[in-house]
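Mind having a look at this structure? Questions to follow.
What you see is the complex with one protein chain gone and the rest in place.
To keep things simple, chains are lettered A, B and C as they appear, and every chain counts its residues starting from 1.
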Amino acid sequence: MPVREMIDAYPAEINLDRGMIADAVQATIECAQTCTACADACLSEDQLEQLRKCIRSDLDCADICGTTARVLSRHTGYDANITRAQLQACIQACHSCGEECEAHAGKHEHCRICAQTCRRCAEVCQSLLEQIS
Amino acid sequence: MPVREMIDAYPAEINLDRGMIADAVQATIECAQTCTACADACLSEDQLEQLRKCIRSDLDCADICGTTARVLSRHTGYDANITRAQLQACIQACHSCGEECEAHAGKHEHCRICAQTCRRCAEVCQSLLEQIS
Amino acid sequence: MPVREMIDAYPAEINLDRGMIADAVQATIECAQTCTACADACLSEDQLEQLRKCIRSDLDCADICGTTARVLSRHTGYDANITRAQLQACIQACHSCGEECEAHAGKHEHCRICAQTCRRCAEVCQSLLEQIS
Partner (left out) sequence: MPVREMIDAYPAEINLDRGMIADAVQATIECAQTCTACADACLSEDQLEQLRKCIRSDLDCADICGTTARVLSRHTGYDANITRAQLQACIQACHSCGEECEAHAGKHEHCRICAQTCRRCAEVCQSLLEQIS
(Lines give C-alpha, C1' and ligand atoms only; values in the text may rest on other atoms or scores of the structure.)
Protein backbone atom coordinates (compact mmCIF):
# COMPACT_ATOMS: atom_id res chain seq x y z
CA MET A 1 0.00 0.00 0.00
CA PRO A 2 1.36 3.45 -0.91
CA VAL A 3 0.23 4.91 2.44
CA ARG A 4 3.67 6.21 3.38
CA GLU A 5 4.44 7.51 -0.14
CA MET A 6 1.21 9.51 -0.08
CA ILE A 7 2.05 11.01 3.32
CA ASP A 8 5.52 11.93 2.04
CA ALA A 9 3.92 13.57 -1.02
CA TYR A 10 1.70 15.78 1.17
CA PRO A 11 2.73 19.35 0.28
CA ALA A 12 2.40 21.05 3.69
CA GLU A 13 3.36 20.48 7.30
CA ILE A 14 1.89 17.59 9.30
CA ASN A 15 1.46 17.99 13.05
CA LEU A 16 2.05 14.34 13.93
CA ASP A 17 4.85 11.89 13.17
CA ARG A 18 4.46 10.69 9.57
CA GLY A 19 5.58 7.14 10.32
CA MET A 20 3.11 6.77 13.17
CA ILE A 21 0.26 8.12 11.05
CA ALA A 22 1.14 5.69 8.25
CA ASP A 23 1.13 2.80 10.72
CA ALA A 24 -2.26 3.84 12.11
CA VAL A 25 -3.82 4.30 8.66
CA GLN A 26 -2.53 0.87 7.65
CA ALA A 27 -3.79 -0.78 10.88
CA THR A 28 -7.27 0.78 10.72
CA ILE A 29 -7.75 -0.12 7.04
CA GLU A 30 -6.60 -3.67 7.72
CA CYS A 31 -8.95 -3.94 10.69
CA ALA A 32 -11.92 -2.55 8.74
CA GLN A 33 -11.45 -5.17 6.01
CA THR A 34 -10.86 -8.03 8.44
CA CYS A 35 -13.99 -7.17 10.47
CA THR A 36 -16.12 -6.97 7.30
CA ALA A 37 -14.82 -10.39 6.23
CA CYS A 38 -15.29 -11.86 9.73
CA ALA A 39 -18.94 -10.72 9.89
CA ASP A 40 -19.54 -12.42 6.55
CA ALA A 41 -17.71 -15.62 7.53
CA CYS A 42 -19.75 -15.77 10.77
CA LEU A 43 -22.89 -15.47 8.63
CA SER A 44 -22.00 -18.77 6.95
CA GLU A 45 -21.23 -20.73 10.12
CA ASP A 46 -23.42 -23.62 11.28
CA GLN A 47 -23.93 -22.28 14.79
CA LEU A 48 -24.94 -18.83 13.64
CA GLU A 49 -27.11 -18.14 16.72
CA GLN A 50 -24.00 -18.01 18.88
CA LEU A 51 -22.42 -15.38 16.66
CA ARG A 52 -25.07 -12.63 16.78
CA LYS A 53 -23.04 -10.33 19.02
CA CYS A 54 -19.83 -11.14 17.13
CA ILE A 55 -21.37 -10.09 13.79
CA ARG A 56 -22.71 -6.91 15.32
CA SER A 57 -19.39 -5.87 16.85
CA ASP A 58 -17.62 -6.74 13.58
CA LEU A 59 -19.98 -4.40 11.69
CA ASP A 60 -19.49 -1.53 14.16
CA CYS A 61 -15.72 -2.03 14.24
CA ALA A 62 -15.52 -2.10 10.41
CA ASP A 63 -17.41 1.20 10.13
CA ILE A 64 -15.51 2.93 12.94
CA CYS A 65 -12.06 1.78 11.73
CA GLY A 66 -12.91 2.78 8.15
CA THR A 67 -13.90 6.28 9.24
CA THR A 68 -10.80 6.57 11.46
CA ALA A 69 -8.59 5.65 8.47
CA ARG A 70 -10.15 8.49 6.49
CA VAL A 71 -9.77 11.06 9.28
CA LEU A 72 -6.11 10.04 9.71
CA SER A 73 -5.53 10.27 5.93
CA ARG A 74 -6.34 14.01 6.02
CA HIS A 75 -3.86 16.63 7.24
CA THR A 76 -5.24 19.91 5.86
CA GLY A 77 -6.97 22.03 8.52
CA TYR A 78 -5.94 19.56 11.24
CA ASP A 79 -8.14 19.59 14.36
CA ALA A 80 -6.60 17.63 17.25
CA ASN A 81 -9.98 17.36 19.00
CA ILE A 82 -11.58 15.42 16.16
CA THR A 83 -8.59 13.13 15.67
CA ARG A 84 -8.40 12.41 19.41
CA ALA A 85 -12.12 11.65 19.79
CA GLN A 86 -12.24 9.41 16.71
CA LEU A 87 -9.10 7.54 17.81
CA GLN A 88 -10.71 6.94 21.21
CA ALA A 89 -13.86 5.55 19.57
CA CYS A 90 -11.66 3.34 17.37
CA ILE A 91 -9.68 1.97 20.31
CA GLN A 92 -12.93 1.21 22.14
CA ALA A 93 -14.47 -0.56 19.15
CA CYS A 94 -11.30 -2.62 18.64
CA HIS A 95 -11.23 -3.62 22.33
CA SER A 96 -14.88 -4.71 22.31
CA CYS A 97 -14.69 -6.51 18.97
CA GLY A 98 -11.33 -8.11 19.78
CA GLU A 99 -12.71 -9.49 23.03
CA GLU A 100 -15.85 -10.83 21.36
CA CYS A 101 -13.89 -12.47 18.52
CA GLU A 102 -11.39 -13.90 21.01
CA ALA A 103 -14.25 -15.83 22.63
CA HIS A 104 -14.77 -17.70 19.34
CA ALA A 105 -11.11 -17.93 18.32
CA GLY A 106 -10.79 -21.58 19.33
CA LYS A 107 -13.63 -22.59 17.03
CA HIS A 108 -13.31 -20.20 14.12
CA GLU A 109 -10.05 -19.28 12.41
CA HIS A 110 -11.58 -16.06 11.03
CA CYS A 111 -12.42 -14.95 14.59
CA ARG A 112 -8.87 -15.77 15.69
CA ILE A 113 -7.34 -13.64 12.91
CA CYS A 114 -9.87 -10.87 13.54
CA ALA A 115 -9.19 -10.77 17.31
CA GLN A 116 -5.48 -10.42 16.58
CA THR A 117 -6.03 -7.67 14.01
CA CYS A 118 -8.29 -5.74 16.42
CA ARG A 119 -5.72 -5.97 19.22
CA ARG A 120 -2.93 -4.75 16.96
CA CYS A 121 -5.12 -1.88 15.67
CA ALA A 122 -6.00 -0.79 19.22
CA GLU A 123 -2.29 -0.74 20.16
CA VAL A 124 -1.19 1.27 17.13
CA CYS A 125 -4.03 3.79 17.63
CA GLN A 126 -3.18 4.06 21.34
CA SER A 127 0.45 4.93 20.48
CA LEU A 128 -0.70 7.64 18.09
CA LEU A 129 -3.23 8.98 20.59
CA GLU A 130 -0.45 9.46 23.14
CA GLN A 131 1.34 11.80 20.70
CA ILE A 132 -1.64 14.14 20.50
CA SER A 133 -1.36 16.88 23.07
CA MET B 1 -37.77 8.36 6.46
CA PRO B 2 -38.97 5.12 8.01
CA VAL B 3 -36.41 5.39 10.86
CA ARG B 4 -39.00 5.12 13.62
CA GLU B 5 -40.99 2.35 11.89
CA MET B 6 -37.80 0.29 11.59
CA ILE B 7 -37.02 0.78 15.29
CA ASP B 8 -40.58 -0.24 16.18
CA ALA B 9 -40.18 -3.36 13.99
CA TYR B 10 -37.03 -4.44 15.86
CA PRO B 11 -37.91 -7.83 17.38
CA ALA B 12 -36.01 -7.64 20.69
CA GLU B 13 -35.47 -5.25 23.57
CA ILE B 14 -33.67 -1.94 23.06
CA ASN B 15 -31.69 -0.47 25.95
CA LEU B 16 -32.28 3.17 25.07
CA ASP B 17 -35.39 5.23 24.43
CA ARG B 18 -36.68 4.43 20.91
CA GLY B 19 -37.79 8.00 20.19
CA MET B 20 -34.43 9.43 21.17
CA ILE B 21 -32.56 6.89 19.04
CA ALA B 22 -34.78 7.70 16.05
CA ASP B 23 -34.08 11.42 16.50
CA ALA B 24 -30.34 10.82 16.70
CA VAL B 25 -30.29 8.53 13.64
CA GLN B 26 -32.26 11.13 11.69
CA ALA B 27 -29.99 13.99 12.84
CA THR B 28 -26.73 12.18 12.06
CA ILE B 29 -27.91 11.08 8.60
CA GLU B 30 -29.07 14.60 7.83
CA CYS B 31 -25.76 16.04 9.02
CA ALA B 32 -23.72 13.53 6.98
CA GLN B 33 -25.56 14.48 3.78
CA THR B 34 -25.43 18.23 4.47
CA CYS B 35 -21.67 18.13 5.16
CA THR B 36 -21.03 16.13 1.96
CA ALA B 37 -23.03 18.70 -0.03
CA CYS B 38 -21.33 21.65 1.75
CA ALA B 39 -17.83 20.33 0.93
CA ASP B 40 -18.86 20.06 -2.72
CA ALA B 41 -20.49 23.52 -2.79
CA CYS B 42 -17.32 25.02 -1.23
CA LEU B 43 -15.32 23.34 -4.00
CA SER B 44 -17.20 25.46 -6.57
CA GLU B 45 -16.83 28.81 -4.79
CA ASP B 46 -14.70 31.62 -6.25
CA GLN B 47 -12.65 32.14 -3.11
CA LEU B 48 -11.81 28.49 -2.69
CA GLU B 49 -8.49 29.16 -0.88
CA GLN B 50 -10.41 30.48 2.11
CA LEU B 51 -12.45 27.29 2.37
CA ARG B 52 -9.69 24.68 2.73
CA LYS B 53 -10.32 24.04 6.41
CA CYS B 54 -14.10 24.16 5.90
CA ILE B 55 -13.96 21.44 3.23
CA ARG B 56 -11.77 19.29 5.42
CA SER B 57 -14.01 19.55 8.46
CA ASP B 58 -17.05 18.89 6.26
CA LEU B 59 -15.44 15.66 5.01
CA ASP B 60 -14.53 14.47 8.51
CA CYS B 61 -17.96 15.36 9.88
CA ALA B 62 -19.72 13.55 7.00
CA ASP B 63 -17.75 10.35 7.64
CA ILE B 64 -18.12 10.48 11.43
CA CYS B 65 -21.86 11.26 11.35
CA GLY B 66 -22.45 8.52 8.76
CA THR B 67 -20.71 5.95 10.92
CA THR B 68 -22.56 7.15 14.03
CA ALA B 69 -25.89 6.72 12.21
CA ARG B 70 -24.97 3.11 11.45
CA VAL B 71 -23.87 2.33 15.03
CA LEU B 72 -27.13 3.83 16.34
CA SER B 73 -29.18 1.83 13.81
CA ARG B 74 -27.97 -1.43 15.40
CA HIS B 75 -29.39 -2.81 18.65
CA THR B 76 -28.34 -6.47 18.64
CA GLY B 77 -25.44 -7.17 21.02
CA TYR B 78 -25.55 -3.59 22.31
CA ASP B 79 -22.28 -2.32 23.81
CA ALA B 80 -22.71 0.98 25.68
CA ASN B 81 -18.96 1.69 25.50
CA ILE B 82 -18.91 1.76 21.70
CA THR B 83 -22.08 3.84 21.42
CA ARG B 84 -20.79 6.33 24.00
CA ALA B 85 -17.36 6.74 22.39
CA GLN B 86 -18.77 7.14 18.88
CA LEU B 87 -21.38 9.66 20.08
CA GLN B 88 -18.59 11.67 21.73
CA ALA B 89 -16.59 11.68 18.49
CA CYS B 90 -19.71 12.76 16.62
CA ILE B 91 -20.46 15.63 19.00
CA GLN B 92 -16.86 16.82 18.70
CA ALA B 93 -16.91 16.67 14.88
CA CYS B 94 -20.22 18.56 14.78
CA HIS B 95 -18.88 21.26 17.13
CA SER B 96 -15.71 21.77 15.08
CA CYS B 97 -17.46 21.68 11.72
CA GLY B 98 -20.35 23.84 12.91
CA GLU B 99 -17.92 26.50 14.15
CA GLU B 100 -15.91 26.49 10.92
CA CYS B 101 -19.05 26.70 8.75
CA GLU B 102 -20.46 29.45 10.96
CA ALA B 103 -17.42 31.59 10.08
CA HIS B 104 -18.51 31.50 6.42
CA ALA B 105 -22.28 31.61 7.02
CA GLY B 106 -22.57 35.30 6.12
CA LYS B 107 -21.05 34.71 2.70
CA HIS B 108 -22.27 31.25 1.78
CA GLU B 109 -25.82 30.00 2.27
CA HIS B 110 -24.63 26.34 2.17
CA CYS B 111 -22.29 27.04 5.09
CA ARG B 112 -25.13 28.72 6.99
CA ILE B 113 -27.42 25.69 6.57
CA CYS B 114 -24.55 23.31 7.38
CA ALA B 115 -23.60 25.17 10.58
CA GLN B 116 -27.22 24.94 11.72
CA THR B 117 -27.47 21.23 10.88
CA CYS B 118 -24.22 20.51 12.76
CA ARG B 119 -25.39 22.39 15.86
CA ARG B 120 -28.71 20.52 15.87
CA CYS B 121 -26.94 17.17 15.40
CA ALA B 122 -24.56 17.89 18.31
CA GLU B 123 -27.53 18.73 20.57
CA VAL B 124 -29.53 15.63 19.70
CA CYS B 125 -26.48 13.39 20.17
CA GLN B 126 -25.68 15.08 23.49
CA SER B 127 -29.21 14.33 24.75
CA LEU B 128 -28.85 10.68 23.79
CA LEU B 129 -25.38 10.47 25.34
CA GLU B 130 -26.80 11.63 28.67
CA GLN B 131 -29.15 8.63 28.68
CA ILE B 132 -26.25 6.16 28.48
CA SER B 133 -25.11 5.15 31.91
CA MET C 1 -33.82 16.91 5.57
CA PRO C 2 -32.32 20.02 3.97
CA VAL C 3 -31.39 18.10 0.79
CA ARG C 4 -33.23 20.47 -1.54
CA GLU C 5 -32.05 23.62 0.26
CA MET C 6 -28.45 22.46 -0.10
CA ILE C 7 -28.93 21.82 -3.83
CA ASP C 8 -30.48 25.27 -4.22
CA ALA C 9 -27.50 26.79 -2.37
CA TYR C 10 -25.01 25.17 -4.78
CA PRO C 11 -23.19 28.13 -6.39
CA ALA C 12 -22.70 26.80 -9.94
CA GLU C 13 -24.66 25.09 -12.69
CA ILE C 14 -26.01 21.56 -12.23
CA ASN C 15 -26.40 19.33 -15.29
CA LEU C 16 -29.41 17.40 -14.03
CA ASP C 17 -32.84 18.45 -12.74
CA ARG C 18 -32.43 19.66 -9.13
CA GLY C 19 -35.75 18.21 -7.97
CA MET C 20 -34.93 14.79 -9.37
CA ILE C 21 -31.47 14.80 -7.77
CA ALA C 22 -32.98 15.76 -4.42
CA ASP C 23 -35.50 12.90 -4.69
CA ALA C 24 -32.73 10.42 -5.52
CA VAL C 25 -30.46 11.60 -2.69
CA GLN C 26 -33.37 11.32 -0.27
CA ALA C 27 -34.36 7.84 -1.53
CA THR C 28 -30.81 6.42 -1.44
CA ILE C 29 -30.13 7.76 2.08
CA GLU C 30 -33.44 6.36 3.29
CA CYS C 31 -32.68 2.99 1.71
CA ALA C 32 -29.17 2.85 3.18
CA GLN C 33 -30.53 3.43 6.70
CA THR C 34 -33.43 1.00 6.28
CA CYS C 35 -31.13 -1.77 5.00
CA THR C 36 -28.69 -1.25 7.89
CA ALA C 37 -31.58 -1.49 10.36
CA CYS C 38 -33.08 -4.52 8.57
CA ALA C 39 -29.78 -6.44 8.72
CA ASP C 40 -29.62 -5.76 12.45
CA ALA C 41 -33.27 -6.72 13.05
CA CYS C 42 -32.72 -9.98 11.12
CA LEU C 43 -29.74 -10.67 13.39
CA SER C 44 -32.11 -10.76 16.38
CA GLU C 45 -34.75 -13.03 14.83
CA ASP C 46 -35.37 -16.56 16.11
CA GLN C 47 -35.01 -18.22 12.73
CA LEU C 48 -31.73 -16.52 11.93
CA GLU C 49 -30.50 -19.36 9.65
CA GLN C 50 -33.19 -18.49 7.12
CA LEU C 51 -32.03 -14.88 6.96
CA ARG C 52 -28.37 -15.32 5.96
CA LYS C 53 -28.87 -14.15 2.37
CA CYS C 54 -31.21 -11.37 3.52
CA ILE C 55 -28.59 -9.94 5.91
CA ARG C 56 -25.94 -10.11 3.22
CA SER C 57 -28.02 -8.31 0.62
CA ASP C 58 -29.04 -5.71 3.22
CA LEU C 59 -25.35 -5.02 3.95
CA ASP C 60 -24.44 -4.67 0.26
CA CYS C 61 -27.47 -2.51 -0.46
CA ALA C 62 -26.71 -0.23 2.52
CA ASP C 63 -23.13 0.35 1.32
CA ILE C 64 -24.06 0.84 -2.33
CA CYS C 65 -26.98 3.21 -1.59
CA GLY C 66 -24.83 5.20 0.85
CA THR C 67 -22.10 5.67 -1.77
CA THR C 68 -24.68 6.56 -4.43
CA ALA C 69 -26.11 9.25 -2.13
CA ARG C 70 -22.65 10.79 -1.83
CA VAL C 71 -21.94 10.71 -5.57
CA LEU C 72 -25.33 12.36 -6.23
CA SER C 73 -24.64 15.01 -3.56
CA ARG C 74 -21.65 16.28 -5.56
CA HIS C 75 -22.00 18.50 -8.65
CA THR C 76 -18.53 20.01 -9.09
CA GLY C 77 -16.57 18.40 -11.95
CA TYR C 78 -19.60 16.31 -12.93
CA ASP C 79 -18.81 13.10 -14.83
CA ALA C 80 -21.91 11.48 -16.34
CA ASN C 81 -20.10 8.14 -16.72
CA ILE C 82 -19.51 7.76 -12.98
CA THR C 83 -23.03 8.86 -12.03
CA ARG C 84 -24.56 6.48 -14.60
CA ALA C 85 -22.50 3.46 -13.53
CA GLN C 86 -23.11 4.02 -9.81
CA LEU C 87 -26.86 4.52 -10.38
CA GLN C 88 -26.95 1.23 -12.30
CA ALA C 89 -25.20 -0.57 -9.43
CA CYS C 90 -27.66 1.00 -7.01
CA ILE C 91 -30.71 -0.05 -9.01
CA GLN C 92 -29.34 -3.61 -9.20
CA ALA C 93 -28.65 -3.77 -5.45
CA CYS C 94 -32.14 -2.44 -4.67
CA HIS C 95 -33.75 -4.98 -6.99
CA SER C 96 -31.85 -7.91 -5.44
CA CYS C 97 -32.33 -6.77 -1.87
CA GLY C 98 -35.98 -5.82 -2.41
CA GLU C 99 -36.71 -9.26 -3.82
CA GLU C 100 -34.93 -11.05 -0.97
CA CYS C 101 -36.69 -8.95 1.71
CA GLU C 102 -40.03 -9.43 -0.04
CA ALA C 103 -39.67 -13.20 0.50
CA HIS C 104 -39.67 -12.57 4.27
CA ALA C 105 -42.20 -9.71 4.28
CA GLY C 106 -45.06 -11.89 5.51
CA LYS C 107 -43.10 -12.94 8.58
CA HIS C 108 -41.05 -9.89 9.42
CA GLU C 109 -42.36 -6.32 9.40
CA HIS C 110 -38.80 -4.93 9.04
CA CYS C 111 -38.37 -6.96 5.84
CA ARG C 112 -41.72 -5.67 4.55
CA ILE C 113 -40.73 -2.03 5.11
CA CYS C 114 -37.27 -2.67 3.67
CA ALA C 115 -38.62 -4.33 0.51
CA GLN C 116 -40.88 -1.33 -0.04
CA THR C 117 -38.03 1.16 0.53
CA CYS C 118 -35.76 -0.74 -1.89
CA ARG C 119 -38.44 -0.78 -4.59
CA ARG C 120 -39.08 2.95 -4.23
CA CYS C 121 -35.33 3.68 -4.32
CA ALA C 122 -34.88 1.61 -7.49
CA GLU C 123 -37.72 3.53 -9.18
CA VAL C 124 -36.43 6.97 -8.24
CA CYS C 125 -32.88 6.08 -9.37
CA GLN C 126 -34.23 4.66 -12.65
CA SER C 127 -36.05 7.94 -13.36
CA LEU C 128 -32.85 9.91 -12.76
CA LEU C 129 -30.79 7.47 -14.85
CA GLU C 130 -33.12 8.09 -17.81
CA GLN C 131 -32.26 11.81 -17.67
CA ILE C 132 -28.54 11.14 -18.13
CA SER C 133 -27.63 11.19 -21.79
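Note that in this section a contact is a pair of C-beta atoms (placed from the backbone, for glycine too) under 8 Å apart; a residue touches a chain by one contact, two chains touch by 3 or more.
These numbers come from a predicted model, not from an experiment.
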Margin query: Please identify which residue in A:43, A:64 or A:125 touches the non-displayed chain.
Written below: A:43
Check: Hey, which of C:29, C:64, C:114 or C:128 is the one touching the hidden chain?
Finding: C:64
Check: Touching the left-out chain: which of B:48, B:80 or B:103?
Finding: B:48
Item checked: Positions on chain A where the hidden chain makes contact -> 1-3, 5-7, 9-12, 25, 29-30, 33-34, 36-38, 40-41, 43-45, 62, 66, 69-70, 73-77, 108-110, 113-114, 117
Checklist line | Residues from chain C at the interface with the omitted partner, ascending | finding: 52-57, 59-60, 63-64, 66-67, 70-71, 74, 76-77, 79, 81-82, 84-86, 88-89, 92-93, 95-96, 100
Next item on the list: State which residues belonging to chain B touch the missing partner chain.
Entry: 39-40, 43-44, 48-49, 52, 55-56, 59
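Going forward, only the chains that are shown with their structure count from here on.
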Margin query: Tell me the shape of the graph of touching chains, choosing from line, ring, star, complete and other.
Written below: complete
Item checked: Copies chain A and chain B touch via same or different residues, half shared test -> same
Notebook entry, point to check: Chain with the smallest distance from its CA centroid to the overall CA centroid?
Noted result: B
Check: So how far apart, in whole Å, are chain A and chain C when each is placed at the average of its C-alpha atoms?
Finding: 27
Margin query: Quick check on chain B: which residues sit in contact with 2+ other chains?
Written below: 66, 70, 74, 76-77
